[in-house]
Every structure is written in structure tokens, then in C-alpha cells.
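Only one protein chain is missing from this complex, and each of the others stays in its spot.
Entry: chain A
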Amino acid sequence: MSVLVFADSAEGKFKKSAFEVVSFGKKVAEQLGSHLVVLTINANKNEELYVYGAEKVVAVSNDSLKTFNAKAYASAINQVAAAQSASVVILDSSIDGLFIAPMVAVALNAGYASNVVALPSATNPFTVKRKAFSSKAFSNTVISSDKKVIGVAKNAYGIHENPVSGTTETFDVSISDADLKIKSVKIEKITGQVTIADADIVVSAGRGLKGPENWGMIEELADVLGAATACSKPVSDLGWRPHGEHVGQTGKPVASNLYIAIGISGAIQHLAGINASKVKVVINTDPEAPFFKAADYGIVGDAFEVVPKLIEKLKAFKQA
């Protein structure tokens, strides 16, 4: 029996979530008195994972897996899970992780818990805490099937070093045409920008900004902080900003270290999506705006005065 972790990479480089799921998987293996096996697909520096406790890395390299394909990735994971007699399979809960995991769960006839925020609180019955009601609550969920699939929520458990002297072995998987029936035609990415999923800091603005022409200062603030930009739902519905920036209960979830909300009232649906962020700052003219109840730090003031000053002061701070 083993605990199998899938450590995701893009263009050979591990994603940050890979280090978090390996850290998590190491502890789960200890809890179960089992051992950890980490699967990587076309990754360049497998030894990077030893730092987080990966004593055994199974490295798959396969040209059919050069670009992400959920079903083919699921198939690779299933083949390694079988070869390593995995009883628990652990992935991240990113867009791609959420795409793969349900298919893995069916192949293993396993119960699946996504968006898990902490180590299992018990192993018998196997109990995990996960987000529910769009982060308005958590559920303690028992997985009762023999095999289990877990999706770890971003930035909840964290990255923990646990250095081991690891080994990497290669493994051949066979990817059939049936696994490749979804063809990627084109990938369009806004390059040179931090994505909301990756960002440690997110700068978000709402209808208080009055119009799309005023987003220059939001982008500049994000730039100074190395942050991603986001917005409230009406802002994307009005076409002021692209859909991909809409955060909240019905948009993207944000689990950053710092979330700065500018001219956003703090409606319950907005707050639901950003609850998982660690530190929240609000800038709003209205001291009664509900966001002040959810925030750690607040400035009652006009965004058009506060934001330019904040940019200027931050530039000075970064230079010092």
C-alpha cells in the first residue's frame, strides 16, 4: 500500500501547488503508517521534491502528455496507482486538478473529497475537512471506500520542508487514442501577468471605480506588488473587465495571502469567494460597506485619492 501524490508541472517546471501536495502527502503517509510515492509527468528537476519529503519519485515522460490532457493524465495516474498499490491518491484542487480527479476516482471506485483544507483528522474512519457552501462553512467528510482520492485546497495546508534523500525511478505509461479524444486546438493566455490562481497577492476592484477607463491605477498597483488583478461580478458583467477576473461565489475562488478590495461593497456572494484569503484590506468611501466587517485592515476613503498615494508609497517602500 502507498500514498500516491500527483505533483503537477507546466513546461517541465513544478507548480507551487506541487510542493504543497507533496508536503501534505508526506504527512498523510505518516498518519497511515504507509509510504509516499510522488508521480511527476515530464518534469525536469524531480529532485526538487525531495525537500518536501518525497522519498520516492516515479517520473513519467511521454510525448502524448506534453500538453495537458485531463483524460490522458488521469490514465497515467491510474496506471501508476495500480503499479504502486496506492490506497490514497492526492492531487491539488486547481482547475486542472479538479478536471482530472473525478476520472481517477471512478477508475479506483474511490470516494473523492475536493478542496480539503487540513490533514485528515482521523484515519479510521478516514475523515477530512473540506470547504462547503462556497467557503461559508466547512464539512468534516468521511471517505468510506477502500480507496480514496483527495484534492488539496490551495494555500490552506501550506508548503512544509521535510528533507529526505529521495530516489527517482522512471515509469512507462501507455496512452491510447481513446485517452486523447479531446484535442487541444489553441491556448490563449494573457502573458506577462500573474494569474489569480498563482498569485500571493490579488488586487481587486468593483463598481466603485466608475468605469473601465479607471483601471490603470489598479493595474499599476498590482504591478508594484507583483499581484494579479481581479474584479467583482457586475464589473465583468458590464464588460469593464474580462470574465476570467470575476471572483466570488459564482466566479473564481481566491486563496491568496493578501487580498485588496477597492470600491467593492462586500456582498455575501463576493465575500464567499475570497474568504480563504489570509489578509484582507478594504478601501471604500462608505464606512458602512459590509466589506469592513470581513476585512483585517480598512481605509475609509476615495479610491481615486488613496490608490495613487498607495502606489507612490509602495514604490518607495520597495526601493528602500
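Everything that follows uses one rule, which is that a contact is a pair of C-beta atoms (placed from the backbone, for glycine too) under 8 Å apart; a residue touches a chain by one contact, two chains touch by 3 or more; residues count from 1.
Heads up, the rule we're going with is that contacts and distances are computed from a predicted model.
Chosen from "ABC transporter permease", "Quinol:cytochrome C oxidoreductase", "Electron transfer flavoprotein subunit beta" or "Phosphoribosylformylglycinamidine synthase subunit PurQ", the protein name that UniProt gives for the omitted chain reads "Electron transfer flavoprotein subunit beta". Only one of A:Asn44, A:Gln193 or A:Asn214 touches the absent chain when the whole complex is considered: A:Gln193.
Although one chain is not shown, part of chain A still touches it, namely residues 70-71, 74, 93-96, 98-99, 101-103, 105-107, 109-115, 127, 129-145, 181-190, 193, 195-198, 200-201, 225, 237, 243-244, 246, 249-251, 257-258, 268-269, 272, 275, 278-279, 281-282, 292-302, 305-306, 309-310, 313-314, 317.
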